[in-house]
Each structure stands twice: as C-alpha cells, then as structure tokens.
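Missing here is one protein chain; the remaining ones are kept as they sit in the complex.
Chain nomenclature is as follows: A and B, assigned in order of appearance, with residue numbering initiated at 1 for each chain independently.
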Amino acid sequence: MRVLVAVKRVVDYNVKVRVKADGTGVDLANVKMSMNPFDEIACEEAVRLKEAGVATEVVAVSCGVTACQETLRSAMALGADRGILVESEAELQPLAVAKLLQAVVNKEAPQLVLLGKQAIDDDSNQVGQMLASLMGWPQATFASKVVIAGDKASVTREIDGGLETLELKLPAVVTSDLRLNEPRYAALPSIMKAKKKPLAVIKPSDLGVDVSPRLSTLKVAEPPKRSAGVRVPDVKQLVDKLRNEAKVLP
Amino acid sequence: MTVLVIAEHDGALLKSATLNTISAAAKLGGDIHVLVAGAGCGAAAAAAAQVAGVAKVLLADAAHYQDQGAENLAALVLAQAGAYTHLLLPATSFGKNIAPRVAAKLDVAQISDIVSVEAADTFVRPIYAGNALATVKSSDGVKVITVRSTAFEAAGQGGSAPVEAIAAGPDLGLSRLVGRELTKSARPELAAAKIVVSGGRGMGSAENYSKFLDPIADKLNAALGASRAAVDAGYAPNDYQVGQTGKIVAPQLYLAIGISGAIQHLAGMKDAKVIVAINKDPDAPIFQVADYGLIGDLFQLVPQLTAELG
Partner (left out) sequence: MSDYIAPLQDIRFALNELAGLARIAELPGCEEATPEMVDAILDEAAKISAGVLAPINKSGDAEGCKLEPGFHVRTPAGCKEAYRQFIEGGWNGLNFPQEFGGQGLPKLVATPVMEMAMAANLGLSLCSLLTGGAIEALLRYGTDAQKQTYLPNMIAGTWSGTMNLTEPQAGSDLSLIRSRAQPEGEHHRIYGQKIFITHGEHDMVDNIIHLVLARTPDAPEGVKGISLFVVPKFLVNADGSLGRRNDVRCVSLEHKLGIHTSPTAVLAYGDEEGAIGYLVGAENRGLEYMFVMMNEARFAVGLQGVAIADRAYQHAVAYAKERIQGKDLANPAGKSVSIIHHPDIRRMLMSMRALTESTRAVAYVTGAAIDRAHGEPDPAAREAARAFADFMIPIHKGWATEAGVEVANLGIQVHGGMGFVEETGAAQYLRDARITTIYEGTTGIQANDLIGRKTAREGGKTAKAIIAQMQGLLEQLAAAPGGDMQAIRSALAEAVAAFESCVDWIVANFRSDTLAVHAGAVPFLKLAGIVCGGWQMARAALIAQQQLAAGGADAAFCSAKIATTRFYADTFLAQAAGLRHTVMCTGAGAMALTEQQF
C-alpha cells in the first residue's frame, strides 16, 4: 500500500511573527522556515506504517516555492521514500492545494493520504477535508490514533467532547492531531540518504490545475495587545480585585 | 441574500456555538435558515426555530445522520447550497470537519474561523496563532464560512420560525462510527463557559490536577481547561486543551494555574475579559498578558484561593 503525505513549508513555530508596517502581511524576510509541525506528525505516522510493514512506499508531496524541496528532504530524512514538489511561486490557497493534491493522488493512486490537520501559518484547517471531498473519499480529521487492517482504517479522532473512533473504507484521507505520535529526530545517515532519494518537480500547469486565489487579503493587522496588569501580593487582594475592580466575581 | 447556518446539536439541544454562528449570520443581513440534520432530532429543530432572527429551519431526519459524519452531512448541505449565498458553520470540530468538504465541491474557498464580518464578502480571521488578523475578501459566489464562537454573542430566544422537513440524501457508507468516549462532566462547556480554570504542567500530576482544581472550579461553577503540556502529560483529557490547536475560549474570567504562557496557549485564551495567572516563575510570559498575577507555589495558593472564595 502506498501512502502519500502532504508537507507544507511554514514559519518555524518558535518564531514570533511580526505584522508588516504597511499591513500587507507578516514579515517573512529571513525568517526561519520549517516543516509544519502537524505535517511532521503525519509524515512520522506514514513512516511508522511503513516500518510496521503496512505501507510499502511513502511519498511526500509539497506545493509551493522551490525552497519546499528542503521540506521534502526533511520528510525523506524522516523516512519518506521519495518526494514530489508541485512548484509554484504563486500564493496557493487551500482549495488550490487540494486540487493539486487531487491531481497527484490520481497519478500515484495511494490508499491513504496523511496530512496535518492545519498549517500553523494560515491556520485554515481545510486541505485534508477538501481533498477527501474532491476524491469522494472518506476522511478522519484530528486523528490521535490510526490502525490499518485490510482495506479499512480505524481512526480515533480528537473531537470537542472527547474522542471518537471511525472506521473508514480505504482509500481515505486522515489528518493528524498533535497526539498522534511524537516525530523522531532525523538521524544523520537518513539526512544524507534523503539527498539521494528521488525528488520530482512538476508545475500546476502540468497537472492542469488552475491555482488562482479566491480570497484576496485586504489587510493584515496586529491584534489588539493585551498589556500586563498588576501583581497582587496575596490571595485576599486577588479576590478583592476580582470582586470590586474587575467585577467578574459576585 | 440568504444564509444557511448548519446547526451543531445533540439531537435535543443546540450546541451553544450554533447560537454564536447565528449571530454572525445576522451580521450579514438577509434571511437566516438553519439546517438541523440528525436522527430523531426534531427537538433540536424546534429549539432552532425559537432562536431570534431565524426565518426557517430545515430538518433532515434520517438514521445515517445519527453520527454526524462529515461525508453524509456535506452531501446534504451541498444539495441545499444552491439556494444560499452564505453557508455558516461553527468553527468547532463538527464545523471544521464539514465546511471544507462542502466548499471544495462547490469549487469555492472556505473561510475559516472568522472573528468579524466587515461586509457580506469581507471577513476578519486570525492567522499565525492569532498573532495577526487578516481581512479577507471572497470573490466566490457562495461563501462557506466557519465562525469563531467566542467572537460573537449567542443569539437570543424569541423566534418562531417554521420547521420544514427536507429529503435526506443517500447514505454514502464511506465511514462508520465505532464508538465515542465523551468526557463526562457536569461542568459548563469549556468553549462557552463564563469562567475557566486551566491547569498546566505545573500541576505535576493528574491527581494534583483534580485535587487542586476541582474544588475551585466547583466553587466558581467554572469549566476546566489545560495547556497542551498538561494534556500530553496525561493530567487532563485532550478535549480540555486550550490554545491554537485546542479550544478557543473567551470567558469573563480565565485562571491560568501553573501555565507558562506559550504563544500557542495564549492564542486560545487571550480574548478572555480578565486573566489571572498563578505561577512560581516571576518571568513566566503568562504575566505579560495577565490582568492579575500572583507569584508563588500553586499548591499553597490555590487552596487559599478556594477557601477565600468562601
């Protein structure tokens, strides 16, 4: 069984992004970029499926600028067998990415597509669901456990009230939540081997996909800042302030 | 312009996020219809009919909607979509699961997690864990939107909309619910609670988490929350997680106890009206957003606070 993993290059989660003064976006110049943490989890899960003998091949796909090759190399260093970059300088919105992935899925015919539940840059939480929809496949979002048995996947999902377990008919789309696994550190030999694994670069036009954006960003602003309040010396004064100053307690 | 709100409910009652979503719909102007899909969910439809501002309730009652699976529900919404300019869902695990499926089939963008309606086609939504707010404009004919519940008031009562039964779609049979393990709690729902008591890794253990936080949450009639580190360590169930990738809360009062205040956590609670932090590290970043900070050992301060609340 082939597993496809989608990986996105995003601002590293440790970076505190700053909104550009002209309000056109956030300042990404010379900012550290990494693989989206949820995608890393998805990739780790795919590799574990391979190590467990369930998957036979793990293919990592990224859509975006040339530098996404680094992200694909990271995925291959984690254990993906090969990479596909759908290269585009244009802004790719979730719908466009889902269509690109659909085209790749049609070519590669995986039984399972693993993605992160959301990317930590635009926080959209859409691509996996959109891809499943376009393919007419079942989906399990926010997965915290994935078990494959025959042509079925049993997936435990983190939902608002707790957990639920779904049984999906393969092929299917699964998006990872944080607790699905803890990704490994890539080993040095794997990083070096990753360099030699095949990485194909294709263009959206090769796939016949129109990637024009549907949403235009009019402005990006800094959220209202919360400023630090006061330190209270003890519990008595805290309760007094909550009652009489903030009036949030009766 | 007509707006369809897809209701999240438990068969009998609407989930509170549905009410916030209806308020967001009201900001758009135009008629508001509410779709209630489920199995034996007439009561929920009746409840929707009484919400102020709702013009019509569509009821799709069929066994295969019992589990609220994304595949069948998305197909049902799609069948109705033609009549609407906007489809709105709450930005909950329910809404997030369905909205993109619908949008993709309509070949339109989906707009996630809006916190404000600027115009019928223009919305504000947080990006980068809430470190920036983007104003986005959609060029699509239909807008498929999920709504951040904490950014909109809950719609009130007083409506009397007609309930119209609609034909159910087919059962696609793509997935099957095997089981649910829901956290049982008599406390208010986290995302909608007026007061939230959250514990972090500083709690040290699951035993401490409940030993120290249950009493104070009981006294305040508060919901319990947690940081990711606390959830990962098994101190609290995963649906307690507050933050960028957990629940977004905006209560009147948020107590952060033994939580350092990582940006991913702040993303989930910085819209609280009043934040109180209890932490032994005076340099913990949580103090930079807290209205009231109490420095010290939580194992002493929390029992004192519980006692003081009388």
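One rule holds in what follows: a residue touches a chain if its C-beta (ideal position, glycine included) is under 8 Å from a C-beta of that chain, and two chains touch if they have at least 3 such contacts.
What you see is a predicted model, and the numbers here were worked out from it, not measured in a lab.
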Selected from A:Gly53, A:Gly150, A:Pro189 or A:Pro250 as touching the chain missing from the view
A:Pro189
Considering the whole complex rather than only what is displayed, give the residues of subunit A touching the chain that is not shown.
14, 29-30, 32, 34, 70, 73-74, 77, 185-192, 194-195
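Heads up, the rule we're going with is that only the chains that are shown with their structure count from here on.
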Partner subunit B, residues of subunit A touching it in the complex:
11, 13, 16-17, 19, 26, 38, 93-95, 98, 117-118, 120-134, 137-142, 144, 154, 157-169, 172, 177-179, 213-223, 226, 228-232, 234-236, 238-239, 241-242, 246, 248-249
In the complex with subunit A, residue positions of subunit B that touch it
69-71, 74, 92-94, 96-105, 107-113, 122, 126-140, 173-183, 191, 195, 220, 228, 231-232, 237-239, 244-245, 247, 252-253, 263-264, 270, 273-276, 287-295, 301, 304-305, 308-309
